[in-house]
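Omission of a single protein chain aside, the complex is shown with its protein chains in their original locations.
Chain nomenclature is as follows: A and B, assigned in order of appearance, with residue numbering initiated at 1 for each chain independently.
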Amino acid sequence: MTDTGTIVAFWALAALTLGAAVLAATTRNLLHAVLALILSFIGVAGLYITLSADFVAVAQVLIYAGAIAVLIIFAIMLTPNAGRRNDETFFRLPALGIAAVMASTLAAVGVATDWPQATRGPFTETSQAIGEAMLNQYILPFEIASVLLLVAMLGAIVIVRED
Amino acid sequence: MNPLTLSLSKGTELFLAEWWDIRDLGNPVARFLELVDDAGGPDWLPYVISGVIGILAITGWLVTSQLAFVWIERRLISRIQVRVGPNRVGPMGLLQPVADAIKLLTKEAITVQAADRWVFWLAPSLVVLPALLAFAVVPFGEQMVLADLSVGVLFVIASSSLATIAVFMAGWSSNNKYSLLGAMRSVAMFISYEVPQVMALLAITIFTSTMSLSGIVNWQEEYHVWFIFLQPLAFLVFLIAGAVEVNRSPTDISEAESEIVAGYHTEYSGIKFGFFYVAEYFATFGIAAVGVTLFLGGWTLFGLEEWIPGWMLFLGKVYGFFFLFIWSRGTLPRLRIDQLMSFAWKFLLPISLVNVLLVGLEVLLWQENGLSAGLVLPIFAVVNFAMAGLLIYAWAKLMRPLSQRAPRVRLMQEVGAIVYGQEAEA
Partner (left out) sequence: MPAEPYIVNIGPQHPSTHGVFRMRVALDGERIVDADMVMGYLHRSMEKLAEERTYTQNIPFTDRTDYLSAMNSNLAYCLAVEKLAGVEVPERAQVLRVIFAELQRIASHSMALGTFVNDCGAWQTPLMYMFRERERILDLFEMTCGARLTVNYMRIGGVSFDVPDEFMPAALSIVGELPQRIAEYEEMLLENEIILARARGIGVLTADQAINASASGPILRASGVAWDIRKADPYAAYNQFEFDIPVGTHGDCYDRFAVRMAEVRQSVRILEQALDVLPEGPVNVGLPLAMRPEPGEAYARIESPRGELGFYLVSDGGPAPYRFHIRSPSYINLTAMKDLVVGLSVADSIVILGSIDIVVGEVDR
């Protein structure tokens, strides 16, 4: 992780991610906020690539920027108040408070932890390892996650159904 | 990182690997990069130069193909419609694409006043971007891959899901009810057809146990079989889902001229509209290229690539695939959006799931028992064809509302009778 390319990439992507996240939280137009959020998702995918997690990076783009962003957009489109400004809400101060508390907790924990240095060999494909782990060690959480998704889909259909 | 080892894959040993061997255009490029490397300079320079050469080559090829295919498509559709097609501009109308390009460039690019300026301006560029991205992982030849990602197939799917966002941005920023309607329809359609597309590609990946596209081409070369023969159902599902993903008839609902004028790009004029038009062609070429790589053997043709350059074979196949799209555009009427979505969820998804199950069983049998490929693959091909036919027929019968027998009209000799509701006997 010490060659110049990776370092430059890391700082650039970190700036992109954080900048886009700040933009998403502070811009007035709700849809601009969603678009900035998508940009930060793509930044996170880039950060995964600097960590040689190829599968997770592409899956991040596919799932977050491709599907979850669409979900958020549909949710905004279908709520009647979509045209209102993003910053005029009753929860501004409480939200800022909670965000500050969470950020300081995370920062404190992150600084206090003794992060071990990973000694990496040459690049290996991660897809196979992830697949084997999901179907051997983590089979139970995998199956529970699929049941959860099924329940969510059924719930959505039941809510929307017109009788 | 030695740039020469970037994209070598275990291919045939037929290539001479001399710089003048244009059967694989990677050879002159590799020789050029060696020269750059020997001339000194920073380590990353050959890497960057190879990237730039690749990008320029792909973009140049795409733009020329697109100019040619504007003419080809219009002439072909005219022949299907018993007309002549463009024949005024230049000999046989060959300069028609140039005339179109000049018109688009010199038209006034109107920006709607009530539109969201930044998003309106950004959307056309963002629509072209995912279409171009897919080409980065497609192997045009043995050493002609821009980025041989180990998760190539997933990368292709991710780039097509980015197109969803761009289309929605275009529709919403025009501040026009028709555009928004068109954009929502497009987005719903895209996400519905992503799932069958992924299932079809999954079937391929189970066979080859690698997601890298050049790895898949090498698998097809090693076993001397194309996936269109092994996986006809996956091919059909990918073809249909791909046509929907690029907004191509019979599924071009978002640009349905007779319904909502032009959908999400109603308000765009001039070169902004040109970008949408170009993006549709690039995306169609992308789907064709990915389909050729996965199902039709990429740049191989059962050994013919010793004499004819592999990239020429590849381009020929891509253009043949594109011809299929043009043909279906000139022939088939358009489906309604809810019919299209029910087709995806109720028809394509179940049969592609059954296909994946079947493929898993087949590969398991093959690997566990260590059988030889020559014995096992023809059996798989026959079984898969039979299953494909059976599934499509049986499921279509089950989904009866989609296929009703056409009723007959009665011929009466006298006036006065009222026969409403009385179906004629066949």
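The working rule: contacts are C-beta pairs under 8 Å (C-beta built on N, C-alpha and C of every residue); 3 or more make two chains touch, one makes a residue touch a chain.
Bear in mind that the values here come from a model prediction, so they are computed numbers and not experimental data.
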item: Selected residue (touches chain absent from view) among B:42, B:91 or B:333; value: B:333
item: Candidates A:111, A:140 or A:160 - the one touching the absent chain; value: A:160
item: Residue among B:38, B:368 or B:414 that touches the chain left out of view; value: B:414
item: Absent chain, residues of chain B that touch it; value: 77, 80-83, 177-178, 181, 249-250, 256-261, 329-339, 402-404, 406-424
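Methods note: only the chains that are shown with their structure count from here on.
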item: Centre-to-centre distance between chain B and chain A (centres being mean Cα positions), rounded to whole Å; value: 29
item: Chain B contact footprint on chain A (complex, rising order); value: 5, 29, 31-32, 35, 38, 54-55, 58-59, 61-62, 65-67, 69-70, 73-74, 77, 125, 127
item: Chain A partner contacts - residues on chain B that touch it in the complex; value: 44, 116, 118-119, 149-151, 154-155, 157-158, 161-162, 164-165, 168-169, 172, 184, 187, 191, 194, 211
